[in-house]
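Notes follow once the structure below has been shown.
Every protein chain but one is kept in place in this view of the complex.
Chain nomenclature is as follows: A, B and C, assigned in order of appearance, with residue numbering initiated at 1 for each chain independently.
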Amino acid sequence: MRAWHDKCAVFGIWNDPEASRMAYLGLYAQQHRGQESAGIVSLNQGKQIAHKGMGLVGDVFPAESLDRLEGTAAIGHTRYSTTGASSQLNIQPLTADLFSGPVAVAHNGNLVNAHEIRQKLQEQGAIFHATNDTECLLHLLARNPSRDIIRCLQEASQEIVGAYSFAILTHDRLVGVRDPLGFRPLVLGRRKLENGGTSFVLASETCAFDLIGAQYIREIEPGEIWWVDENGEHSARIALKSDRLAKCVFEQVYFARPDSKVFSLSVYESRKKMGEILSQESGIDADMVIPVPDSGVPASIGYAKQSGIPFELGIIRNHYIGRTFIQPSQSIRSFGVKIKLNPQSEILKGKRVIVIDDSLVRGTTSQKIIRLIRQAGAKEVHFRIASPPTTGPCFYGVDTPAKSQLIAAHQSVDEIRKFIEADSLAYLSIEGMMRAVSGTSSEFCAACFDGKYPTPLFGLEKEL
Amino acid sequence: MRAWHDKCAVFGIWNDPEASRMAYLGLYAQQHRGQESAGIVSLNQGKQIAHKGMGLVGDVFPAESLDRLEGTAAIGHTRYSTTGASSQLNIQPLTADLFSGPVAVAHNGNLVNAHEIRQKLQEQGAIFHATNDTECLLHLLARNPSRDIIRCLQEASQEIVGAYSFAILTHDRLVGVRDPLGFRPLVLGRRKLENGGTSFVLASETCAFDLIGAQYIREIEPGEIWWVDENGEHSARIALKSDRLAKCVFEQVYFARPDSKVFSLSVYESRKKMGEILSQESGIDADMVIPVPDSGVPASIGYAKQSGIPFELGIIRNHYIGRTFIQPSQSIRSFGVKIKLNPQSEILKGKRVIVIDDSLVRGTTSQKIIRLIRQAGAKEVHFRIASPPTTGPCFYGVDTPAKSQLIAAHQSVDEIRKFIEADSLAYLSIEGMMRAVSGTSSEFCAACFDGKYPTPLFGLEKEL
Amino acid sequence: MRAWHDKCAVFGIWNDPEASRMAYLGLYAQQHRGQESAGIVSLNQGKQIAHKGMGLVGDVFPAESLDRLEGTAAIGHTRYSTTGASSQLNIQPLTADLFSGPVAVAHNGNLVNAHEIRQKLQEQGAIFHATNDTECLLHLLARNPSRDIIRCLQEASQEIVGAYSFAILTHDRLVGVRDPLGFRPLVLGRRKLENGGTSFVLASETCAFDLIGAQYIREIEPGEIWWVDENGEHSARIALKSDRLAKCVFEQVYFARPDSKVFSLSVYESRKKMGEILSQESGIDADMVIPVPDSGVPASIGYAKQSGIPFELGIIRNHYIGRTFIQPSQSIRSFGVKIKLNPQSEILKGKRVIVIDDSLVRGTTSQKIIRLIRQAGAKEVHFRIASPPTTGPCFYGVDTPAKSQLIAAHQSVDEIRKFIEADSLAYLSIEGMMRAVSGTSSEFCAACFDGKYPTPLFGLEKEL
Partner (left out) sequence: MRAWHDKCAVFGIWNDPEASRMAYLGLYAQQHRGQESAGIVSLNQGKQIAHKGMGLVGDVFPAESLDRLEGTAAIGHTRYSTTGASSQLNIQPLTADLFSGPVAVAHNGNLVNAHEIRQKLQEQGAIFHATNDTECLLHLLARNPSRDIIRCLQEASQEIVGAYSFAILTHDRLVGVRDPLGFRPLVLGRRKLENGGTSFVLASETCAFDLIGAQYIREIEPGEIWWVDENGEHSARIALKSDRLAKCVFEQVYFARPDSKVFSLSVYESRKKMGEILSQESGIDADMVIPVPDSGVPASIGYAKQSGIPFELGIIRNHYIGRTFIQPSQSIRSFGVKIKLNPQSEILKGKRVIVIDDSLVRGTTSQKIIRLIRQAGAKEVHFRIASPPTTGPCFYGVDTPAKSQLIAAHQSVDEIRKFIEADSLAYLSIEGMMRAVSGTSSEFCAACFDGKYPTPLFGLEKEL
């Protein structure tokens, strides 16, 4: 069950006769990373055209809007707000008319020193319109007397701290930038055109490439600045390569689509392995393994395979969830969960079931699910979480609840088990998780699980 | 993959302080049976209030509309058109102001002699507004000089032929009627109220009961007319009980939600059994069993269990499908299928895969899916259909393509295999399907598979 | 100030390559007769196409809707409800699929025995959908075994009593019918086409002809049934010619647009004469004559001319009135009137003013206007009404308040003067009004002024 929200997805394309349509599809494929707003900026003969709106990609862009977004290059963005209120002005890509020409920026991540930068710039007379951190970058670019955007970005990267994967469009190039620690993914691909040419594509996840028929080339590397212009591809660095990286392990645990390759790993395979290792670490005898759909499915398949206990779709998910849903005023037990999830009593009656979920945040939803499973007649309910206990908030672009709301920050596993009313409860260990992603703690950021934040926090830790 | 559309779902509720909100939820849970339009008619102190519109339940009913639908009884309907153009006037429940008072009718099914009845009534001066078959019933009721609605319905049932499960609301009662052959499901439940009272509920599928916290009592029987009024429950018959029934087997194969009980059978279990028997009938060696999501999942689980071949989610379904989707003008291979389904090359590369789908209609979608699976690197693709070859259209409320478009009506299994480009293809046998639903050909209608239509067709067979 | 609402306008056109666009314009020009809803039905090769909606003509018909309304004949209707609630189902033209083919009816007027007819038809099994009187005509036509629509209309006219000007479209002709007493106007015109042909046009008012460049031919006569088909024009009667007519004098007083010719009279000239005669009957010395805009303007010009007292636009009307207008919660004196009307203190300060309005219904608006004029500094306010005291409701298609709300039904002229706080008040006499329209009480219906209703009322008089 979804309880986390990633900040966004970015997309960029260069030299494509249907640039804005491809951007539309690329955002569409990455809709799971942000449903609050969407925007595309296209580049047509040196001029930029923007269309942005609140809502899902399919609603924000009627056909006329894509016709209007003429040109052969474009960037796009879908967003679920972390910093910045939910308003029109915050919809990305942000654009500005600099002295060197128009620039548009799409940002996945979060700058931890945005507040400091903003205050300094405002004192110098800069006018801020949006309330998000990305606007800081625009002002840093605008104030740089150099007209070389690559140099401006390199200099700006000396000032900003935090997580950022940028797709940037100027009047003459498409740029991709990834922060030195590599928090958020950013992948590069190419698309063969009918006319024999090739277009370059940037995206947060490879599933965007699959939809538009593009081929995956490689990741933009941590600390790399990549761009393409009429002379072809270029690459430089904004920082020296470092051994310490901070790839977000939660992309593997929950955020990314299972059919994406993120940090060069199949997300589906990572999750299956998390289920397998979870079974090894905390196996228990039962009649069936059932996922909390859809996010718990891959780990359940892994768990079932490893344990030999049959996999069953014991809970059916209703995908016809409309935009607004009207609650009955009279109480129906566990109603909020029931709208989406319906445990099957025909399957569960009298059975001992292992329920697999990807993560556990507040515990309230898990409690409701377990109650519904028991109402459906299950004899025993064993809850297994395919990630470690979540003990801290994220400051790098994930919309997590405050620490006070994270049940594992304050309660022991057995206390949580009692709260959610499970017969048993077990989490995947941090080591198990790292094993599943074939990684180490010096490559991945697992701060939400282990509290080791890989950057200074500039006082943000006090806010939550 | 969805290729069939059922005509609709009905819902009815009596003696509930939140009647229209429950109807809303009951339709919401049955949204899969019809996404074209939705409507609710409530009964407040002898007067009926209606709200209807084109679109999904969540969009048709803003909160104000439910506030306006006052009263303690209601019926509702969601619809996917079979007969009748897509227009406002065809949205059900249909209502009329009869001499005996207001009446509202929600209909799941299709009357095969509607054209004959309509012509006769028009000659007599009846004015038809909608273009659907259900309006015939209203005119038959209106023209009956009796003011006893039960008697009127019994007499009308002598004239109408075909499939019908009706939920009917008058000024003083809620009525449920099911045709003598029992084509379409109709179930009865009850809901305990906070005030200690009980409300009665009618629905097409039991999943509607689960959402509103109602308990399943029983099916309305074929040929039964059931009603509830201020004196309680009543039951009578519109026809003698017969041995020959015609329960739609396709409800089990595809239409109904897997978490519903239909014709007293768990749909999920029926489908798992179809997969198991399919494996027994047409097993083949392979590296994995993958479903065409979501409809192929239960049969795949059954097939995998029976065969011992691992189940994998080799194709990921994107559920963020907006209402309108803009196509790129440039061709992207198999684009239409790709929007929803993305085969995972990391999983499929070099593998021999068995792909399970619930049914196969035209073959064009299956061809695209198989091509995508091969592009993802699969070595062998064995297609298995968890139902028999579809050889004929349905005249009883299922929106099937014309016979000319049903590939199995014209081609052999091997010809179809070649067309869809599979390495092997096998269907479930009719006997296997009947075994899976523990039934016989004299209980179920399987006309779309075996051509044995259980009623006269009044010339309809020439139309398609 | 508008306080009365006419029921509607009708329009019809035959043999025009842009029939639905002309209908659109014809309704647009007659928008003042009904702003609640609008509809057009076109005829294309024997089939009818309808588009209807709530709201103003310009909003109900987007360009696509007119493209869809193909064909060379059309009828249209704008409506301000008298009988029948404000609902979708009541939007005219009403349509039905009769045994003889499709028929569409647009009606201006009101049938006083609709309730009796309806009850009789319902007893015979007719299903009524709308709540308006016009649906009775449809059922009478449907039940007539004759397939000759002219004969059906002649026979139906024997049953219906009241005010009716119909524009009717069948599969092969356009028909205009006016009731024997001729309550409501209905005019016939012709339009020269670019291709040399001629189209025939029906409308409630001649202003519709002006906009589409059509020429006025004549009125459809009281009791006449006129039609045009592929063989040309035809005329017959539904009733013998009678000396007693009942042309609605209020069309001249208020309803019709001043630039229309109604009952062969220029409305502007009639109103100017009303002002002249009012000045003769109730002249008083003053500094200026000012109209309540816009409806009082022609009478004011007449009054000023006759009296020699200067005409001034002492009150300015704001025409930017949006659809919804939000009231301040704090009280602003006479706010409701002020939104539309602003008296000019620069003009009125210290002056004795004669204020002319077309009619006076409840008196509350007049009171507010007079207060505003005094606040603006006027020394004396003499109110003059260019019609007689309104003492009774209308049952023939005008949406009047109940008798209890008509101030002149219960109070003397001097009591009214005190209530509206005028220094003097005078009405035009009934004789003066008849003189202004060059008519007599046996030609015009002036029931709202003199209580002489020209038909039986079938109990309606008790309702109001």
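Quick note on the criterion: a residue touches a chain if its C-beta (ideal position, glycine included) is under 8 Å from a C-beta of that chain, and two chains touch if they have at least 3 such contacts.
On a predicted model such as this, the values are computed, not experimentally measured, just so you know.
Although it is left out of the displayed model, the omitted chain contacts the following shown chains in the full complex: A, C.
Touching the chain that is not shown, out of C:10, C:347, C:425 or C:448: C:347 (per the contact rule at the top). From the options C:194, C:230 or C:243, the residue with contact to the chain not on display is C:194. Across A:143, A:418 or A:452, the residue that sits in touch with the chain not pictured is A:143. The set of subunit A residues touching the chain not shown comprises 88, 96-99, 122-123, 125-129, 138-139, 142-145. Not every partner is drawn; the one left out touches subunit C at residues 17-18, 21-22, 24-25, 28-29, 31-32, 35, 56-59, 61-63, 66, 193-194, 207, 210-213, 257-259, 261, 266, 268-269, 294, 297-298, 301, 305, 310-313, 316, 318-326, 328-333, 338-339, 342-344, 346-347.
We adopt the following convention: only the chains that are shown with their structure count from here on.
If you draw each protein chain as a dot and join the dots that touch, you get a simple line with two loose ends. Centrality by Cα centroid goes to chain B. Looking at subunit C, no residue sits in touch with two or more other chains.
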